[in-house]
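Every protein chain of the complex appears in place save one, which is left out.
Chain lettering (A, B and C) follows the sequence in which the chains are written, and residue indices restart at 1 in each chain.
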Amino acid sequence: MIRILVTTDAIDIAAEQVSLEQGGAVATFTGLVRADDGVATLELEHYPGATEAALLRLAEQAVARWSLSAATIVHRVGPMHPGERIVFTGAASAHRAAALEACAFLIDRLKTDAPFWKREVVAGKGRWVEARESDDHAADRWR
Amino acid sequence: MIRILVTTDAIDIAAEQVSLEQGGAVATFTGLVRADDGVATLELEHYPGATEAALLRLAEQAVARWSLSAATIVHRVGPMHPGERIVFTGAASAHRAAALEACAFLIDRLKTDAPFWKREVVAGKGRWVEARESDDHAADRWR
Amino acid sequence: MQLLYFAWVRERIGMGGEEVSPPEAVETVADLVAWLSSRSDGHAAAFAKPARLRAAVDQAFVPLDTRIAGAREIAIFPPVTGG
Partner (left out) sequence: MQLLYFAWVRERIGMGGEEVSPPEAVETVADLVAWLSSRSDGHAAAFAKPARLRAAVDQAFVPLDTRIAGAREIAIFPPVTGG
(Lines give C-alpha, C1' and ligand atoms only; values in the text may rest on other atoms or scores of the structure.)
Protein backbone atom coordinates (compact mmCIF):
# COMPACT_ATOMS: atom_id res chain seq x y z
CA MET A 1 0.00 0.00 0.00
CA ILE A 2 1.37 3.39 -1.02
CA ARG A 3 0.19 6.58 0.66
CA ILE A 4 1.19 10.05 -0.57
CA LEU A 5 -0.09 13.20 1.12
CA VAL A 6 0.83 16.87 0.59
CA THR A 7 -1.05 18.90 3.15
CA THR A 8 -1.27 22.19 5.02
CA ASP A 9 -2.46 20.30 8.12
CA ALA A 10 -0.32 19.02 10.99
CA ILE A 11 1.08 15.52 10.36
CA ASP A 12 -0.63 12.84 12.45
CA ILE A 13 2.23 10.44 13.24
CA ALA A 14 0.13 7.92 15.17
CA ALA A 15 -2.31 7.46 12.27
CA GLU A 16 0.53 7.18 9.74
CA GLN A 17 2.31 4.59 11.90
CA VAL A 18 -0.81 2.46 12.28
CA SER A 19 -1.49 2.47 8.53
CA LEU A 20 2.13 1.27 7.99
CA GLU A 21 1.88 -1.64 10.43
CA GLN A 22 1.71 -4.38 7.83
CA GLY A 23 4.46 -7.02 7.87
CA GLY A 24 7.00 -7.41 10.64
CA ALA A 25 9.06 -4.23 10.47
CA VAL A 26 8.23 -0.52 10.22
CA ALA A 27 10.84 2.24 9.89
CA THR A 28 9.92 5.92 9.93
CA PHE A 29 11.60 9.26 9.59
CA THR A 30 10.19 12.58 10.79
CA GLY A 31 11.69 15.96 9.97
CA LEU A 32 10.93 18.85 12.29
CA VAL A 33 11.20 22.59 11.72
CA ARG A 34 14.36 23.70 13.51
CA ALA A 35 14.73 27.06 15.23
CA ASP A 36 18.22 27.60 13.74
CA ASP A 37 19.40 31.19 13.71
CA GLY A 38 16.14 32.54 15.10
CA VAL A 39 13.81 31.20 12.41
CA ALA A 40 10.27 32.20 13.46
CA THR A 41 8.30 30.81 10.50
CA LEU A 42 9.14 28.36 7.73
CA GLU A 43 7.10 28.51 4.54
CA LEU A 44 6.98 25.58 2.15
CA GLU A 45 6.11 26.20 -1.48
CA HIS A 46 5.56 23.33 -3.89
CA TYR A 47 4.61 22.52 -7.49
CA PRO A 48 1.08 21.11 -7.24
CA GLY A 49 0.58 17.98 -9.31
CA ALA A 50 4.28 17.52 -10.04
CA THR A 51 4.98 17.13 -6.31
CA GLU A 52 2.50 14.32 -5.81
CA ALA A 53 3.73 12.61 -9.00
CA ALA A 54 7.37 12.82 -7.84
CA LEU A 55 6.55 11.41 -4.40
CA LEU A 56 4.48 8.61 -5.90
CA ARG A 57 7.36 7.70 -8.21
CA LEU A 58 9.76 7.56 -5.23
CA ALA A 59 7.39 5.39 -3.20
CA GLU A 60 6.87 3.03 -6.15
CA GLN A 61 10.62 2.70 -6.62
CA ALA A 62 11.07 1.88 -2.93
CA VAL A 63 8.27 -0.70 -2.93
CA ALA A 64 9.77 -2.44 -5.97
CA ARG A 65 13.40 -2.31 -4.78
CA TRP A 66 12.82 -3.53 -1.22
CA SER A 67 9.58 -5.56 -1.67
CA LEU A 68 7.81 -3.33 0.83
CA SER A 69 4.36 -4.11 2.16
CA ALA A 70 3.71 -0.36 2.61
CA ALA A 71 5.32 3.01 1.92
CA THR A 72 4.15 6.43 3.08
CA ILE A 73 5.32 9.95 2.31
CA VAL A 74 3.61 12.92 3.95
CA HIS A 75 4.90 16.46 3.36
CA ARG A 76 3.49 19.58 4.88
CA VAL A 77 3.28 22.81 2.85
CA GLY A 78 2.40 26.40 3.73
CA PRO A 79 3.56 28.26 6.85
CA MET A 80 4.78 26.37 9.92
CA HIS A 81 6.71 26.97 13.13
CA PRO A 82 9.77 25.53 14.92
CA GLY A 83 9.09 22.10 16.42
CA GLU A 84 6.33 21.24 13.95
CA ARG A 85 6.59 18.21 11.66
CA ILE A 86 7.48 19.09 8.11
CA VAL A 87 7.96 15.65 6.56
CA PHE A 88 7.28 12.00 7.38
CA THR A 89 8.50 8.95 5.46
CA GLY A 90 7.73 5.37 6.41
CA ALA A 91 8.41 1.91 5.04
CA ALA A 92 7.05 -1.48 6.12
CA SER A 93 8.51 -4.85 5.21
CA ALA A 94 8.78 -8.41 6.44
CA HIS A 95 12.35 -7.77 7.61
CA ARG A 96 14.03 -4.83 9.29
CA ALA A 97 16.93 -4.17 6.90
CA ALA A 98 14.53 -3.55 4.01
CA ALA A 99 12.33 -1.21 6.06
CA LEU A 100 15.30 0.76 7.42
CA GLU A 101 17.01 1.15 4.05
CA ALA A 102 13.81 2.04 2.20
CA CYS A 103 12.93 4.69 4.80
CA ALA A 104 16.37 6.31 4.39
CA PHE A 105 16.03 6.11 0.58
CA LEU A 106 12.67 7.89 0.70
CA ILE A 107 13.89 10.87 2.72
CA ASP A 108 17.26 11.15 0.95
CA ARG A 109 15.72 11.13 -2.51
CA LEU A 110 12.78 13.34 -1.53
CA LYS A 111 15.33 16.06 -0.69
CA THR A 112 16.57 16.21 -4.30
CA ASP A 113 13.73 14.78 -6.40
CA ALA A 114 10.57 16.52 -5.22
CA PRO A 115 9.67 20.16 -6.04
CA PHE A 116 9.50 21.85 -2.65
CA TRP A 117 11.12 25.14 -1.68
CA LYS A 118 11.72 26.42 1.85
CA ARG A 119 11.54 30.08 2.81
CA GLU A 120 12.63 31.11 6.30
CA VAL A 121 11.34 34.19 8.08
CA VAL A 122 13.94 35.57 10.50
CA ALA A 123 13.28 38.83 12.36
CA GLY A 124 10.47 39.68 9.95
CA LYS A 125 12.63 39.15 6.84
CA GLY A 126 12.12 36.23 4.44
CA ARG A 127 14.97 34.36 2.73
CA TRP A 128 14.92 31.34 0.47
CA VAL A 129 16.88 28.36 1.81
CA GLU A 130 19.85 27.35 -0.36
CA ALA A 131 20.08 23.78 -1.63
CA ARG A 132 22.88 21.77 0.00
CA GLU A 133 25.47 19.72 -1.84
CA SER A 134 25.39 17.15 0.98
CA ASP A 135 21.78 16.38 -0.01
CA ASP A 136 22.90 15.58 -3.56
CA HIS A 137 25.53 13.19 -2.18
CA ALA A 138 23.02 11.51 0.13
CA ALA A 139 20.61 11.01 -2.78
CA ASP A 140 23.38 9.75 -5.07
CA ARG A 141 24.18 6.76 -2.89
CA TRP A 142 20.84 5.19 -3.90
CA ARG A 143 21.49 5.48 -7.66
CA MET B 1 17.59 12.22 26.84
CA ILE B 2 17.73 8.43 27.07
CA ARG B 3 14.59 6.41 27.68
CA ILE B 4 14.68 2.64 28.35
CA LEU B 5 11.52 0.68 29.03
CA VAL B 6 10.94 -3.07 29.40
CA THR B 7 7.23 -3.63 29.82
CA THR B 8 4.36 -6.12 29.60
CA ASP B 9 2.09 -3.30 28.35
CA ALA B 10 1.35 -2.39 24.73
CA ILE B 11 3.88 0.06 23.25
CA ASP B 12 2.47 3.58 22.83
CA ILE B 13 4.14 4.77 19.61
CA ALA B 14 2.58 8.25 19.63
CA ALA B 15 3.89 9.00 23.12
CA GLU B 16 7.35 7.63 22.29
CA GLN B 17 7.52 9.69 19.10
CA VAL B 18 6.57 12.91 20.89
CA SER B 19 9.19 12.37 23.59
CA LEU B 20 11.81 11.92 20.81
CA GLU B 21 10.90 15.14 18.99
CA GLN B 22 13.96 17.12 20.05
CA GLY B 23 16.25 18.41 17.31
CA GLY B 24 15.42 18.36 13.63
CA ALA B 25 15.31 14.65 12.77
CA VAL B 26 13.66 11.61 14.34
CA ALA B 27 14.08 8.04 13.05
CA THR B 28 12.17 5.12 14.53
CA PHE B 29 11.92 1.38 14.09
CA THR B 30 9.00 -0.77 15.21
CA GLY B 31 9.06 -4.56 15.21
CA LEU B 32 5.72 -6.37 15.07
CA VAL B 33 4.85 -9.95 15.99
CA ARG B 34 4.50 -11.80 12.68
CA ALA B 35 2.00 -14.60 12.11
CA ASP B 36 4.62 -16.78 10.36
CA ASP B 37 3.81 -20.47 10.21
CA GLY B 38 0.63 -20.09 12.25
CA VAL B 39 2.17 -18.55 15.37
CA ALA B 40 -0.72 -17.83 17.75
CA THR B 41 1.21 -16.44 20.71
CA LEU B 42 4.74 -15.15 21.13
CA GLU B 43 6.24 -15.14 24.63
CA LEU B 44 9.21 -12.98 25.48
CA GLU B 45 11.42 -13.95 28.40
CA HIS B 46 14.20 -11.66 29.63
CA TYR B 47 16.88 -11.32 32.30
CA PRO B 48 15.57 -8.62 34.64
CA GLY B 49 18.18 -6.04 35.56
CA ALA B 50 20.71 -7.24 32.98
CA THR B 51 18.25 -6.39 30.19
CA GLU B 52 17.78 -2.79 31.24
CA ALA B 53 21.54 -2.41 31.76
CA ALA B 54 22.27 -3.78 28.27
CA LEU B 55 19.72 -1.49 26.64
CA LEU B 56 21.01 1.53 28.53
CA ARG B 57 24.56 0.73 27.40
CA LEU B 58 23.41 0.54 23.77
CA ALA B 59 21.53 3.84 24.01
CA GLU B 60 24.53 5.53 25.64
CA GLN B 61 26.82 4.26 22.87
CA ALA B 62 24.44 5.61 20.21
CA VAL B 63 24.11 9.01 21.87
CA ALA B 64 27.90 9.34 22.10
CA ARG B 65 28.64 8.04 18.58
CA TRP B 66 26.04 10.12 16.71
CA SER B 67 25.64 13.10 19.10
CA LEU B 68 21.95 12.33 19.52
CA SER B 69 19.58 14.65 21.31
CA ALA B 70 17.44 11.64 22.34
CA ALA B 71 17.45 7.84 22.17
CA THR B 72 14.63 5.49 23.15
CA ILE B 73 14.41 1.70 23.42
CA VAL B 74 11.14 0.06 24.43
CA HIS B 75 10.84 -3.74 24.49
CA ARG B 76 7.76 -5.66 25.37
CA VAL B 77 7.99 -8.89 27.42
CA GLY B 78 5.47 -11.59 28.34
CA PRO B 79 2.82 -13.05 26.01
CA MET B 80 1.73 -11.19 22.88
CA HIS B 81 -0.13 -11.83 19.63
CA PRO B 82 0.48 -11.35 15.88
CA GLY B 83 0.32 -7.71 14.82
CA GLU B 84 1.31 -6.39 18.25
CA ARG B 85 4.41 -4.23 18.71
CA ILE B 86 7.31 -6.11 20.27
CA VAL B 87 10.09 -3.53 20.06
CA PHE B 88 10.54 0.17 19.36
CA THR B 89 13.82 2.02 18.87
CA GLY B 90 14.11 5.73 18.18
CA ALA B 91 16.87 8.29 17.70
CA ALA B 92 16.71 12.07 17.44
CA SER B 93 19.43 14.32 16.10
CA ALA B 94 19.98 17.67 14.43
CA HIS B 95 20.50 15.93 11.08
CA ARG B 96 18.83 13.00 9.40
CA ALA B 97 21.83 10.78 8.63
CA ALA B 98 22.73 10.55 12.33
CA ALA B 99 19.16 9.75 13.37
CA LEU B 100 18.71 7.11 10.66
CA GLU B 101 22.03 5.38 11.34
CA ALA B 102 21.63 5.44 15.11
CA CYS B 103 18.13 3.96 14.87
CA ALA B 104 19.45 1.08 12.72
CA PHE B 105 22.36 0.59 15.16
CA LEU B 106 19.97 0.34 18.12
CA ILE B 107 17.79 -2.38 16.61
CA ASP B 108 20.69 -4.32 15.03
CA ARG B 109 22.68 -4.43 18.26
CA LEU B 110 19.65 -5.04 20.47
CA LYS B 111 19.15 -8.31 18.55
CA THR B 112 22.52 -9.67 19.69
CA ASP B 113 23.39 -7.74 22.84
CA ALA B 114 20.28 -7.81 25.02
CA PRO B 115 19.10 -10.87 26.98
CA PHE B 116 15.67 -11.61 25.50
CA TRP B 117 14.39 -15.01 24.36
CA LYS B 118 11.38 -15.66 22.13
CA ARG B 119 9.10 -18.66 22.47
CA GLU B 120 6.45 -19.27 19.81
CA VAL B 121 3.25 -21.15 20.44
CA VAL B 122 2.03 -22.93 17.29
CA ALA B 123 -1.02 -25.19 17.41
CA GLY B 124 -0.80 -25.32 21.20
CA LYS B 125 2.89 -26.36 21.19
CA GLY B 126 5.68 -24.07 22.36
CA ARG B 127 9.11 -23.86 20.73
CA TRP B 128 12.07 -21.60 21.44
CA VAL B 129 13.10 -19.43 18.49
CA GLU B 130 16.63 -20.15 17.20
CA ALA B 131 19.13 -17.30 16.99
CA ARG B 132 19.95 -16.27 13.42
CA GLU B 133 23.43 -15.83 12.01
CA SER B 134 22.17 -12.91 9.89
CA ASP B 135 21.55 -11.00 13.12
CA ASP B 136 25.20 -11.47 14.13
CA HIS B 137 26.29 -10.07 10.78
CA ALA B 138 23.94 -7.09 11.05
CA ALA B 139 25.27 -6.30 14.53
CA ASP B 140 28.89 -6.74 13.40
CA ARG B 141 28.72 -3.92 10.89
CA TRP B 142 28.55 -1.43 13.77
CA ARG B 143 31.70 -2.73 15.49
CA MET C 1 3.01 26.98 -23.88
CA GLN C 2 2.30 27.45 -20.20
CA LEU C 3 5.21 28.59 -18.03
CA LEU C 4 5.29 28.20 -14.23
CA TYR C 5 7.69 29.92 -11.82
CA PHE C 6 8.44 28.92 -8.23
CA ALA C 7 10.24 30.30 -5.16
CA TRP C 8 12.62 33.24 -5.85
CA VAL C 9 12.16 32.86 -9.61
CA ARG C 10 8.45 33.55 -9.08
CA GLU C 11 9.19 36.41 -6.67
CA ARG C 12 11.67 38.17 -8.96
CA ILE C 13 9.43 37.88 -12.02
CA GLY C 14 6.44 38.95 -9.94
CA MET C 15 4.04 36.26 -11.12
CA GLY C 16 3.49 32.51 -10.79
CA GLY C 17 3.41 31.86 -14.51
CA GLU C 18 2.50 33.07 -17.97
CA GLU C 19 1.46 31.80 -21.39
CA VAL C 20 4.12 32.34 -24.09
CA SER C 21 4.75 31.44 -27.76
CA PRO C 22 8.51 31.50 -28.28
CA PRO C 23 9.92 31.70 -31.84
CA GLU C 24 11.26 28.54 -33.51
CA ALA C 25 14.87 29.48 -32.76
CA VAL C 26 14.13 28.81 -29.08
CA GLU C 27 14.88 25.10 -29.07
CA THR C 28 15.91 24.21 -25.49
CA VAL C 29 15.01 25.23 -21.95
CA ALA C 30 18.25 27.24 -21.86
CA ASP C 31 17.21 29.05 -25.05
CA LEU C 32 13.83 29.75 -23.47
CA VAL C 33 15.44 31.23 -20.36
CA ALA C 34 17.66 33.50 -22.49
CA TRP C 35 14.68 34.57 -24.60
CA LEU C 36 12.53 35.28 -21.50
CA SER C 37 15.27 37.42 -19.91
CA SER C 38 14.45 40.36 -22.19
CA ARG C 39 10.77 40.48 -21.24
CA SER C 40 11.21 42.59 -18.06
CA ASP C 41 13.72 43.64 -15.43
CA GLY C 42 12.18 40.96 -13.19
CA HIS C 43 12.77 38.25 -15.79
CA ALA C 44 16.33 39.50 -16.27
CA ALA C 45 16.96 39.36 -12.49
CA ALA C 46 15.41 35.91 -12.13
CA PHE C 47 17.39 34.42 -15.03
CA ALA C 48 20.71 36.26 -14.56
CA LYS C 49 22.54 33.07 -13.49
CA PRO C 50 21.19 30.09 -15.47
CA ALA C 51 23.48 27.72 -13.51
CA ARG C 52 21.26 28.38 -10.48
CA LEU C 53 18.09 27.36 -12.32
CA ARG C 54 16.33 24.02 -12.63
CA ALA C 55 13.44 23.07 -14.87
CA ALA C 56 10.63 20.59 -15.43
CA VAL C 57 9.01 19.87 -18.78
CA ASP C 58 5.48 18.54 -18.48
CA GLN C 59 6.16 17.94 -14.75
CA ALA C 60 9.34 15.86 -15.22
CA PHE C 61 12.68 17.30 -14.01
CA VAL C 62 15.05 17.83 -16.97
CA PRO C 63 18.50 19.35 -17.67
CA LEU C 64 18.44 22.85 -19.19
CA ASP C 65 19.67 21.60 -22.58
CA THR C 66 16.46 19.60 -23.03
CA ARG C 67 14.51 20.42 -26.22
CA ILE C 68 11.09 21.96 -25.62
CA ALA C 69 9.29 21.17 -28.89
CA GLY C 70 5.82 19.85 -28.09
CA ALA C 71 5.97 20.76 -24.41
CA ARG C 72 2.73 21.98 -22.88
CA GLU C 73 3.96 23.07 -19.43
CA ILE C 74 7.46 24.23 -18.52
CA ALA C 75 8.38 25.12 -14.95
CA ILE C 76 11.50 27.10 -14.02
CA PHE C 77 12.70 27.23 -10.41
CA PRO C 78 15.70 27.15 -8.05
CA PRO C 79 17.22 23.86 -6.80
CA VAL C 80 14.66 22.15 -4.58
CA THR C 81 14.93 22.31 -0.77
CA GLY C 82 12.15 20.10 0.60
CA GLY C 83 12.22 17.48 3.31
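Everything below uses one rule, namely that a residue touches a chain if its C-beta (ideal position, glycine included) is under 8 Å from a C-beta of that chain, and two chains touch if they have at least 3 such contacts.
Please read all numbers here as calculations on a predicted model, not as lab measurements.
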Neighbouring shown chains of the undisplayed chain, as defined at the top: B
Which of B:Arg34, B:His95 or B:Arg119 contacts the chain that the document leaves out: B:Arg119
Residue ranges of subunit B at the interface with the undisplayed chain: 31, 44-47, 49-50, 53-54, 75, 86-87, 107, 110-119, 128-132, 135
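Simple rule for what comes next: only the chains that are shown with their structure count from here on.
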Length of the line joining the C-alpha centres of subunit B and subunit C, rounded to whole Å: 49
Approximate Å spacing (C-alpha centroids) for the pair subunit A, subunit B: 24
Touching two or more other chains - residue numbers and ranges from subunit A: 31, 107
Multi-chain contact sites of subunit C, meaning residues that touch two or more partners: 83
